[in-house]
Structures are given as structure tokens and as C-alpha cells.
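The complex is shown incomplete by one protein chain, all other protein chains being positioned as in the whole.
Right after this comes subunit A.
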Amino acid sequence: MTGRVNVFYVRVNVELTASRCFNTLSVTGSAICLLNIEITLALCVCCVPRERCIFLFFFIKLKKSIFWNLRRLFYGPLLLTHHQPVMFGKVFSTYNPATGEKICDVQEADKADVDKAVQAARSAFSLGSVWRKMDASERGRLLFKLADLVERDSAYLATLESLDTGKPFLSSFFVDLQGTIKTFRYFAGWADKIHGSTIPTDGEYFTLTRHEPIGVCGQIVPWNFPLVMTAWKLGPALSCGNTVVLKPAEQTPLTCLYIGALIKEAGFPPGVVNILPGYGPTAGAAIASHMGIDKVAFTGSTEVGKLIQEAAGKSNLKRVTLELGGKSPNIIFADADFELAVEQAHQGVFFNSGQCCTAGSRIFVEEPIYEEFVRRSVERARRRTVGNPFDPTTEQGPQVSAEQQSRVLELIQSGITEGAKLECGGKAPPSKGFFVEPTVFSDVQDHMRIAKEEIFGPVQQIMKFKTIEEVIERANNTEYGLAAAVFTTDLNKAMTVSAALQAGTVWINCYNALSCQCPFGGFKMSGNGRELGEIGLKEYTEVKTITMKMSGKKS
């Protein structure tokens, strides 16, 4: 091999970190992750003139010991902290979706563990508690410190995230970790800026409002962005002064548990955050229907969203915020910057192996450029590199689980059956792991399943439209309303379409441009309430109006 050779050797020895964190992990219930990974990352980048070859060697060695021997930890009673699991030894496995192999076992929380966690959260929220008496600015400090700790352990967390979800390491590191850190910092800043108001009421009264925390918040987060979703939930909840019982997805519990360790290290009082890995129908349902939980926030499928709302209605009318599915339209006008539109439309649907609630999964392309757009999109999809998430050239890792993989493949099959034109991809590559080829369908009709149902996989549907009125109507003709995009250089079209679309977020000439300062959430069955931004705080506060009789009112 000739040419300039740069070798970067990065050794991330996580043994110490993992020991410290998991040793002292304070997780109410049975949420104790039995994981110790020694990671040696050797990244060799070799640059050869004309032909750039990048090799990455990544070794992950699961070390079979922490403090005691692994066998005892996995199968024996857990005494890592004073919080013991209610059901000793009940565990579930989490898998590496890139290989289908088991990573480790995690304690499985159930109803009894939720009860314990709620009790802890309630007592942390009681009047006069450390958390209730804390200055708002100090809550902000703690969140800021948490952000710093996440930043410190970025490499480790990104590795763990990729291992557990299958998303490319570089994406974990640069997108997920950055998003997590920024979200914590952003909400750290809000803590002492959540203002009530004083109000000029009629009559001899003085009225003021206090924005108080709601109380114990149940939070159920999904597996597609485990860390970021954890930050979206914890950031505003803690900024406003609530306490939390959080259930990470059973597919991807690891990074969330690590965050638990960092929460303790940052110095949050005990009971403020409680993390319970477990399943939806057991732990999740217990949260949604718990009489001691004041609010539940859920991100996941619309189907489960309905169950959550139903459970809240049947139990104590807890406040409900939901961030659910989508079938987001992405509208490309003939006058758009073509290169940009093709690339953004591609990223808009294929990012994160298509596992985004915002995925731009209905691409409406104006007639004159339709053929060319399909051709270029197929060309781009064919170039998409699918493979080992730890290879830096990989754009797309596996789907998160075998179940998701088969669901995506089933929907692809339905597309073929219903007469859409399969342009490329369409199957699982013959390797182990839960991969799906980047798939593009053209000539898709609005009534087809692939145009109506959320696929949550790397499958792009391209449709044709003629007029602006027509595309607005078709774009809005869905039960969902999470996101949408329009690509055009015409200011009037941009203004008209963005105002007319029934979606919580509209991107103009960009896609997935999410940022923690901007509210995010769904119209219609894509959800209830908004996350992020100042408005995200509203979902975690109760407003108390205090009116005082006063003599001699003056303006």
C-alpha cells in the first residue's frame, strides 16, 4: 500500500468507568444492567492516492467479570445496591442486531418494581424534600453537569448505543450524543426561567400564577433513539422539578441505564430519576395505569399510544403526552434544487435505517421531474452502504430486531403485491443480523399499504403529483401529522404549502432539521402535545392561579 498513511489509535478502556457506574448504580426496582465491556478501539485510517480506503478495526470484548464473577451477577441475587429486584433473577436479553447475538441479560422490571419506583419518586417529590426545596438554578446546574458527564463519556455511550441499536457508530457519536448533550444543556438553562405571571384581574384582587411541577412523571421511551429520547424526556421533566419513573425500550436498555449511573454521579437526589427496563405490557402498562403517577409521556407507536391514553382515562386521568407514528409527506416541486432534493429525500427516509417517526416516507414529486427523480433516487439508494455499524463507511446498519426486520419485509412484499414498482432492494441481504436492503418503490398509489402504514424501515415510496392543490390534499390525507417537507425555490409555494400541511413540523428545503430549541410533535394521530423548545416545558408544569383579596388596588 502506497501513499500517506495516517493511523489513529484510540483506546477507550471502559472497564473503570463501567465498574464505577454499574457498581453504584442506583436504580429503583430491578433495573440493574449486568454489563462490563472492555472496548479497545483501534481506528486505522489509511489514505491512498486516488482511492481512499478506510479500514476500521473494532474489538469489543465482553469481559466476564466485574467485581464478582459474572455467573453470580447474571443469575444470582443482585446486591449491587440496596435496591433489590422484586422478582430475583427475572431477566431479559438484549441483542446486538448486527449479529443477532445476545449482548447481555438485563433485570426485567414488572408491576411490583413500578410500585417501588413510584414510591421512591413520590417521596422525592414530597413537600420539603431536597428536590422540592432546591433552587431552580441548582436544578439547572445538575442538568448541566449531567450534560458534561455525557460529553465526557461520549465515546463509550456511542459505542454502547451502536452495539444495542445497530445504528452506525459515527451517527451515534455525532448525531445522537450531540443531540443528547445539547438537549440536557438547553433544558438546564430553562430551569430558572420558567416564569409565572402577575395578572391584572378585575376587582380588588391581586392575581399571580406559579408554574409548579406536575409531580411523578412516567416516561416510556422507544428504541430508535434510546439516548436522545431519554434526554427529550428527562430534560424538561427535571428542569421543571418533576420526579421520573422511566422505562427504556426492552430492545435497547443499555445506554439509558448508563445515564442512570451518570444521574447519580451528577448528584441528583435519590428517587428523582428511577429507571426500569422492562416490557410494555407489564412495566409500561403498570406506569400508564398507576394511581400514583401524575403524568405519562410516551414515544412509540400510535397503537400503543391509544392504550396509554386509555389507561390514563381508566385510572387517574393522568396528563398524557404522546409522540407517535407518522407517514410524513415530502413534496418536491419541479423548481427545487434537484441535487439537494434527491439527497435530502434519500436521507429523509433512510436515516437510522428508516427507523424514524419523522421518516419522509411519502415522496410526492411533481410530474415534469418525476422520472429523473426516481432514477436518481434509485441510483443513490443503490450506493447506500449497508453493513457493520462500526465500520466508518457504513451508512446503514441493521433494523433493531428480527421482529422489525420481518415487519419491514412483509410490507415490502405487500408493495409488490399491490402493484408498486420495486426499483431496487426489497430483501434481506444474506448475512447474519437484521439487515434490510435500501428499497425504492415508484408508481406508488395513495391507497397502497406502503403509502398508508408506517413501515419504519429503509423503504422509499415515490409518488407523482400535478398541482399544488392536489398535493396538499393528498399529503394531508392520512391519519398521521407528524412532519412534512417541501422542496422549492419559489417563496410563494413554500409559504402556501407549509401553511396548508397538517403536520407538527414542516421543513423547507431540508429534512430532519431537528433542534432542541424547536418544538416537535404531532397533529392528528401522530400525538398529543409538544416536546422540546419552551413549549415543551408546558407539558411538565401545572399552573396554579393565586388570587388574593386586596384593598385599594392601583395600576
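Criterion: contacts are C-beta pairs under 8 Å (C-beta built on N, C-alpha and C of every residue); 3 or more make two chains touch, one makes a residue touch a chain; residues count from 1.
Methods note: contacts and distances are computed from a predicted model.
Participant: I want to check something: the complex is missing a chain, and I'd like its UniProt protein name from "2480_t:CDS:1", "Mitotic spindle assembly checkpoint protein MAD2A", "Autophagy-related protein 13" or "aldehyde dehydrogenase (NAD(+))".
Facilitator: Choosing among "2480_t:CDS:1", "Mitotic spindle assembly checkpoint protein MAD2A", "Autophagy-related protein 13" or "aldehyde dehydrogenase (NAD(+))", the correct UniProt name is "aldehyde dehydrogenase (NAD(+))".
Participant: Identify the residue among A:Asp192, A:Glu265, A:Asp443 or A:Glu542 that touches the chain left out of the display.
Facilitator: Residue touching the absent chain, from the options given: A:Asp192.
Participant: Can you work out which residue in A:Val130, A:Ile416, A:Cys510 or A:Met548 touches the chain that's missing from view?
Facilitator: In the complete complex, the chain left out is touched by residue A:Met548.
Participant: Check the options A:Met495, A:Cys510 or A:Ile546 and report the residue that touches the missing chain.
Facilitator: A:Met495
Participant: Even though one chain is hidden, which residues of subunit A still touch it in the full complex?
Facilitator: 136-137, 140-141, 144, 182, 185-186, 188-193, 195, 206, 491-492, 495-496, 499-500, 517, 534, 548, 550-554
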